[in-house]
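Here the complex is missing a single protein chain, while all its other protein chains stay put.
Now for subunit A:
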Amino acid sequence: VSVIPGGLDCSISFVSHILGKVCVHGRQKEILSVLVPRLTDLTKSDCIWQRICWRLVECVPDRWMEAVVLGFVQRAPGADVLSRLLGNLVVKNKKAQFVVTQKLLLLQYGYSTAVLRNLLGYLSLDSLRRALLIKVLHELLETWGSSSAVKHSPPEQQLYISKAILICLSHLKEPEIETCRQELLMSMMEGVKCHLDSSLPQIRRLGMIVAESISSKINKDGPVLKFQYEEGDEERELKSLLVHSPPLSVVPSLPDDDRSEKAEAAPMLELESDGKSSAVAARVVPDGESDAELDSDDDLIPYDMSEDKELKKTKAPVYIRDCIEVLTGSEDVDKWEATVKALESLVRKNPAAAREVSVELAKILLHLDEKTCLEGFAELRQKAQVAVLTTDPIPVTQYLTSQFYSLNYSLRQRMDILDVLVLAARELSYPKSRGKTKLPAAQNPCIQVLPESGSSKDWRRTVDERIKSKTRRFAKGQSQVEQPSGPNEFNSVAGHFFFPLIQNFDRPLSTFDLLGEDHFVLGRLVHTLAVLMYLAVNTVAVTAMGKALLEFVWALRFHTDPYVRQGLLSCVSSTLLSVPAEHLLADVAEELLETRSWLEDVVEKDSDGDCRRLALQNLLLMENLKKKLKPAPS
């Protein structure tokens, strides 16, 4: 690769040809890594060199134009440099224009933020090119606002488009905003609606941020749209794009050393409700204990201060029937609060008494509204519900599962039912340690049920770990101290948890349509079924459950919501893990084969990255099972 020789009247087109050919053969990195810095320096102040450079790129034949432009856009250290190097290429050359405005932005999405910045900055720097900028913005917004794009395109692409929109917005000047204000507003409204409808939290957040940014641009003085969402790294990065920073001379990182700007790093949603009961004793551990300084205070040995608790003004009722009275009738708010706090422990301490009134308690708790501003109310209520369920599983489960499909409940209540069922199932299926219902610390993968979260990452992680632990079948065995084992309490009731939920999903009610609008609840239901299946390992009903579940999955396999599909794939994983392999082959063989063909389809064609990964893991699981069942070579 030689440096362009001096001399003002040599023919450039030959060099362009070479450049084009080299780039198209994939050698962009090598040639441009030398060329671009050189040209950057040369064109900094020298107009002639600038014109030479422009001629250079303009003369590249069309069939190689894309590779060259791509290379330049990626290599240039800033928008202004790009502008110096390419000049008005995009205006003069149709192919270049197509590459820059359509291909790089709408058809591909693998490039880094810096590349986007360069590109859009380049478009904004010249008045001729600004018209293109506006056009690009319109097209981006159209894509962003189209509901089919939101539903079907991968989250990575949506992130890319959102970033591009934000950068465009940062470059827009006042008069331009004025002219497009109406259209911006309309596209924003449509786009926000599609994004908020999605079941994936990441898409919702993207929608919120972009809408906020658009609104802040068009309504500089007036009230601005403001959403509530968790501020993670991704959100901060997106917001920083809105600020028009001066051109930095940072070489944008090339695709192969791209950092995780992709959707991979979707931050976990934390519990939105502050579940921690911080009202109780905040006994401060004195810092002095960590000081190595010897002092005479060390001579003073503290007394036992464990009785030092918060002073309670009202006493909570001691009998469960009294609790029922307080919760249904009483106007005394202090007593009500004390009752809510004490209910769970009362139920656990008096199982016989609780059993007498279990269904009534379940009914009251399901309908219990927050009367006062009690900290941790949602968690207290849920814990009480779980306590009632585990004390008297069968009648309460029957009640709750029937209510799940009844009229006139809010979505929130239906999802609460699902959460409670899962928590109770988990408690029942873990071995009890000496009468205390303490769940063992998780060496076993713990299924985290985050009530507010819609992320499927938890299930996947659980399945991952389970796979890992399963494949190392010669695991350390009884390395942990064995807890005294008892009969699996979930065994007798697993069916009661599972089958009623799966029976009525396709019967729409007037206020509740799982297969229609309420697909978010469907997603939650599917995930719940996956967990129940997983917890049913070693129970008698597991094979029947597995069969029913795989049929259920088959019926829903083409659902458009990626969250639902992820749930369905978790169901398959749970089935494969929980049902003993011999039973799988004996009783569930046809469903397995059908499922397998569907999985192969998903791996290749599904638009959602998580779905593809889950499907792949399931296929691996199936392979492992097959190997396990093959008779060992003699």
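Here is the rule we use: a residue touches a chain if its C-beta (ideal position, glycine included) is under 8 Å from a C-beta of that chain, and two chains touch if they have at least 3 such contacts; residues count from 1.
Rule of thumb we're sticking to: contacts and distances are computed from a predicted model.
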item	value
From "ATP synthase subunit a", "GNB1L protein", "Mediator of RNA polymerase II transcription subunit 18" or "DNA replication complex GINS protein PSF2", the hidden chain's UniProt protein name	"GNB1L protein"
Of A:M305, A:C373 or A:L407, the residue in touch with the unshown chain	A:M305
Contacts of subunit A with the absent chain, listed as residue ranges	281-284, 286-289, 291, 295-297, 299-311
